[in-house]
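My questions all concern the structure below.
Only one protein chain is missing from this complex, and each of the others stays in its spot.
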Amino acid sequence: MFYRETGQFKSTYGDDQALFPIIQDRWLLGAILLVAFFVVPFIINDYWANAILLPFLIYSLIALGLNILVGYCGQISLGTGGFMAVGAYGSYKLMTSFPELNIVFVIIASGGFAAAVGVLFGLPSLRIKGFYLAVATLAAQFFLIWMFNKVGWFYNYELSQITSPPREVFGVLVTGAKASPAAQYLFTLCIVAVFTWIAMNLVRGRVGRGWMAIRDMDIAAELLGIRPLQTKLLAFAVSSFYIGIGGALIFNLWLGSVEATEAFDILQSFFVLFAIIIGGLGSVLGSFLGAAFMALMPVILKLLLVDGFSVSAVHAKHVEFILVGSLIIFFLIKEPHGLARIWGITKEKLRLWPFPY
Amino acid sequence: MDFFQALLITPFVIMWEDPLFLTETLIKGLMAGVLYSLVALGFVLIFKASGVFNFAQGVFALFAALTLTGIMDMMGDGLPKPLVIIIALGLTVAVMVLLAVLVERFVLRPLVNQELIILFMATLGLSYVLEGAGDLMWGSDVKVIDLGLPTDVWDVGGVFVEQLDLVAAITAGSMVAVLAVFFNKTRIGRALRAVADDHQAALSVGISLQQIWVIVWSVAGIVALVAGIMWGSKSGVQFSLSLIALKALPVLILGGFTSIPGAIIGGLIIGVGEKVAEVFWFDLHGGAVENWFAYMLALVFLMFRPQGLFGDKIIERV
Partner (left out) sequence: MKLNKLVLGAAAAAVMASAGLTSIASAYEYTIPQLVYRTGAYAPNGIPLANGYLDYMEMLNQRDGGINGVKVNVIECETGYNTKVSVECYENLKGEGESGAVIINPHSTGVTYALIPKATEDQIPILSMGYGRTSAADGTVFPYVFNFPTTYWSQASAFIKYVGEREGGMENLKGKKIALVYHNSAYGKEPIKTLEVLAEKYGFSFLKLPVDHPGQEQKATWLQVRRNKPDWVFMWGWGVMNQVAIKEAAAIRYPMDRFIGVWWSGSENDVAPAGASANGYLAGTMHAPGSDFQVIRDIKKYVYDAGLGSGDRDRVGEVLYNRGMLEAIFSAEAIRKAAEIHGTNEVRGVHVRDGLEALSFSEADFTRLGLEGFMEPFAVSCEDHEGGGPVAIQQWNASEGKWVIVSDWIEPMHDIVRGLVKEDSAAYAKENNITPRTCS
């Protein structure tokens, strides 16, 4: 009843190709953004920032990055943790070597480092495919983490734990412990919003279609005139760029202090991969939903069990494990194409509701 | 110049000067390889028959070993030791079979015909459930496996050989032999191979997919039990046991996901390769390279054979 597109005519090509052609979608998104930008910053506290919103936003960005590679271009990668570490350590080196650099530039530059490293480890993808490609990215994962733990230069010859120094944007602190949660949240939100918008346009344009052609069948795509080398490497570069920015955000905004072996280990790579599978491969919305599921579901379950039902902390953890596991299996059985697909089906239903015939 | 010397000359000088040490390194490498193979074997079995890359295989090993020690603890000291061990082993196998039935019923059957990556994801869910359940049932303390396996060391002309490692090697060898006979000589084994080849064709000649899956997952559970016992004898049974799956990944990739001999030979190559590299090449430079070196080694092999050493040849058509 409320979600009908009847009567919405597209009279120009511009209208037809808009990111959100349906007026209700635009309103909904606008409302969400409005709340996110103008309401949340005024009511946010440390807990909401550090435990819920920052992890959700940052993992969404990382999941989006990986989704570009896995979901759109069809190349399985388990090197996410390593590329995140490149972003984090890159930003640390930049910030400590050039203290006057603006943090926005630092974050984007560290994405650039990650992109370069990503291209390097993407090279074997030309020869190795499918699950076997995971080995090249796993090599990246383990090698990078080893390197950041081993080579003292990356952590300024202290112990291998790095701490983010305080930096400002427009005179407002965004990193370091003195930064207010609202500033940290807004800063992260801006970055995530901008790069999500870029990604949405990227995947529906020529570049994105090239990736999808490669994903669906690379030999056929090659016959169509898509160059596998450039296309695959571009996917690796863009994907690692996003992941690197995510890593830099995790280090600077969220945790404030990380150690490569712990914060960016192989389990992180699996974590993000699982987030995009449960969210929906090849879907921008899916990246957000998947990140929300994987990052927030344990927190929500914990809060419910411990605070809601007064289960002891340790039993709550066990039950939480069992529940998260069962939920994953349940959702996969219900809808193997991810949460984004469930949303899509809901929209279809809404379109006809309340008169389904 | 120094760099090239350290890379190309010094390691060989060390090997030449101390052949006993070289021998010991090789033996330890092979033994470590056997342990990797034991874990990889479970992956291969499941992948071959049901096309599932079972992320939960490491947790299976943990769960099996936990169940074994838990049951042995519960039976207490009243009965004679060998009897306790036999009963506990029997019960654990029963639990693993039950687990296979449950997995087939509640995970595989509803997800039949889904893509590889979806099934992979489902096994992640499975591993979460088993981690929680295992902890909840048996607690998180370090438990000692006491099966009376030998723990001593033999001194063979200056080379130390651990008896436990030998036991592991013999067990792995006999297990592969049994599996080979099972696959090639029995009716179920042939049905298994048919399923591995083509699900639909197998179905059409009257092979029950569900039955085969239960069997394969049970066998993989038993393999996990053996791996859990061998690794657990060294470290005690504790949560970290579930992480041994990571050690099996490069082995799998090197040997190919579908080949049992591949798992064994891949394990041996990785085991020897990483030990030799660590001890002779990277020792002087701070080391701890084993983790990534295993993958680099696998990567080099894959550059020449993209389907793994023994994997099925990939044929691509438009």
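For reference, chains read A and B in written order, and residue numbers begin at 1 within each chain.
To be clear about the criterion, contacts are C-beta pairs under 8 Å (C-beta built on N, C-alpha and C of every residue); 3 or more make two chains touch, one makes a residue touch a chain.
Keep in mind it's a predicted model, so treat the numbers as computed, not measured.
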Identified contact with the non-displayed chain, of A:K93, A:R215, A:K232 or A:H318: A:H318
Which residue of B:V13, B:A94 or B:V144 touches the chain not shown here: B:V144
For subunit B, residues in touch with the removed chain: 18, 21, 24-25, 28-29, 31-32, 35, 135, 140-142, 144, 151, 153, 160, 162, 231, 233-236, 238-241, 243-244, 247, 274-275, 278-279, 283, 286-288, 290-291
On subunit A, residues whose C-beta touches the chain left out of the figure: 28-29, 32, 46-47, 50-52, 55-56, 96, 146, 149, 156, 158-161, 163, 165-166, 176-178, 254-259, 261-263, 265, 285, 288-289, 292, 296, 298-300, 302-304, 306-308, 312-314, 316-318, 321, 339, 343
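Assume only the chains that are shown with their structure count from here on.
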Approximate Å spacing (C-alpha centroids) for the pair subunit A, subunit B: 32
Residues of subunit B that touch subunit A when the two form their complex: 53, 55, 106-107, 110-111, 114-118, 120-122, 124-133, 135-136, 246, 249-250, 253, 257, 286, 288-289, 291-292, 295-296, 298-299, 302-303, 306-308, 311, 314, 316-318
Sites on subunit A touched by subunit B in the complex: 76, 124, 127-129, 131-132, 134-136, 138-139, 142-143, 146, 150, 217, 219-220, 223, 266, 270, 274, 277-278, 281, 315, 317-322, 324-329, 332-333, 336
